[in-house]
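Shown next, in C-alpha cells, is the structure this report addresses.
One protein chain is absent from this view; the other protein chains keep their places.
And then chain A:
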C-alpha cells in the first residue's frame, strides 16, 4: 500500500476549505497550498481571526444581526431612527442594505423564509421578538425587505398578519424594473409588477 502523499493535518484543512462556498476539492487544495506558503502573513493570522470570530460573534439579542457585541453596532448606534424597523431574511441582507447607506433606521433579522420544502414554518422565524419590538409606541413603520420570490412574499404576508395588532404602517420594497434594466429582456412577471407599481412623475 502506498503511503499518503500529504499528512492528515493538510488533508483535513483541504477537506474543511472545500466546504466553503465557491470552493471545490481542487480549489480547496490550491487555497490550502497558498495558505501554507504564506504561513506567517496569512495562515496564522487567519486561524487567529477565525478562532476569535468563533468565540465572540453572536446573534444580536435585539435584532438578530451577527456581531461581536450585543447589542450589535447598528442597535447600539443612538443616531439611528428607531421609529423604523427594516425586516430582512438574514444578516447578509442587512449588510447589503447597510452598504447602500440609504437607510438609517434599525433592522430585524428573521433568520429565514417560510419554505415548505425546507420545512421552515412561522414558528422557526424570529417573529415573536419582531411583534414585541413593533408594539413599542415609538415604532411607526416596518419595512419588509424580503426577496421578490413566492417564499419571500408569502413570508411578507405572514409578517404583516403578525403585525396586525401593532399600531405601525407596514410597507415593502418596490418590485419592478432594475436600474440599467432593458424592458426587452425583462420577464413577464417583473414587467407586470412594474406596471402595477407605476407612479406619477
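Note that a residue touches a chain if its C-beta (ideal position, glycine included) is under 8 Å from a C-beta of that chain, and two chains touch if they have at least 3 such contacts; residues count from 1.
What we mean here is this: contacts and distances are computed from a predicted model.
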**Request:** Mind telling me which option in "Molybdate transport system ATP-binding protein", "Beta sliding clamp", "NADPH-dependent glutamate synthase" or "DNA repair protein RecO" is what UniProt lists for the chain we can't see?
**Result:** "DNA repair protein RecO"
**Residue in contact with the excluded chain [from A:33, A:74, A:97 or A:148]** = A:148
**Message:** For a quick check of understanding: of A:83, A:129 or A:190, which residue touches the chain that isn't displayed?
**Reply:** A:190
**Request:** Identify the residue among A:48, A:77, A:128 or A:161 that touches the chain left out of the display.
**Result:** A:161
**Fill in**
Interface residues of chain A toward the undisplayed chain are 21-22, 116-117, 121, 148-150, 153-154, 157, 160-161, 175, 187-190, 192-193, 196
